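Right, chain A next:
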Amino acid sequence: MAQHASKHAAFQALTANRLLDGEVVYFTESGTWVEDFAAALVVESAKAQDLLTRATSGDYEAHIIEPYLFEVADGVPVSVREIIRAKGPTIHSHFTKPFSDKSV
Partner candidate 1 sequence: MYRYDEFDNEMVSARVAQFRDQVERRLSGELTEDQFKPLRLMNGVYLQLHAYMLRVAIPYGTLSSRQMRMLAHIARKYDRGYGHFTTRQNIQYNWVALERIPDLLEEIASVEMHAIQTSGNCIRNVTADQYAGAIDEEIEDPRIISEIIRQWSSFHPEFSFLPRKFKIAVTGHKNDRAAIKLHDIGIVITRNGEGEVGYEVHVGGGQGRTPFIAKKMTDFVPRNKLLAYLEAVMRVYNMLGRRDNSYKARIKILVHETGADEMRRLIEAEFAKIDASNMLTLPDKEAQRIMAYFAPPAYETALATSDILQAAQSANKDFTHWCATNVVSHSQTGYAIVNISLKPIGGIPGDATDTQMEAIADCAATYSHDEIRVTHEQNLVLPHVRLDDVKAVYDALVPHDLATPNLGLISDSIACPGLDYCNLANARSIPLAQDISTRFADLHRQHDIGELKIKISGCINACGHHHVGHIGILGVDKKGTEFYQITLGGAADENASLGDITGPAFTEDKVVDAIENLVDTYMNIRTSADERFIDTYRRVGMPPFKERLYAD
Partner candidate 2 sequence: MPTKHLIIDGATASDQWQTIADDISFDGTLDEATLDGKGAIISLARLEAEADTLRQRNTPIGVILRAGEKVGEDPHRLAPFLDMLSLVAIEFPVYRNGRGFSAARILREQYNYKGELRATGDVLYDQWQFMHRCGINAYEIDGDIPLATFTKAMDSLPDAYQPAGDDKRGILWRRS
């Protein structure tokens, strides 16, 4: 798997899949999980573990599964994998999700 965040990345965000339908979701500032990457809380890598801890305390498993951190640079995910997760498969244009990067 290619999603592992390296220690050197300056910024990271937290993602998971929604329990009910498996939809990709991102952790936000206010502690909710939303579908739009643009709403994701991006933190400095040094604070990423705290973010994960915060998000996975309590009853998170009632809503999401398999949370993990990933790298973000210039407001977009670094890996192709995370870009595809954020936008949808590259082979079905009608499934492409509205995607706004965070630099704008």
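Going forward, a contact is a pair of C-beta atoms (placed from the backbone, for glycine too) under 8 Å apart; a residue touches a chain by one contact, two chains touch by 3 or more; residues count from 1.
The set was built so that all candidates are chains of the complex that A comes from, given by their letters.
The structure presented is a predicted model; accordingly, all values stated were derived computationally and were not measured.
A.B. asks: Candidates 1 or 2: which touches chain A in this complex?
C.D. replies: 1
A.B. asks: Sort out for me which residues of chain A touch candidate 1 in the complex.
C.D. replies: Against candidate 1, the touching part of chain A is residues 1-2, 17, 19-24, 59, 61-62, 65-66, 71, 78-81, 84-85, 88-92, 95.
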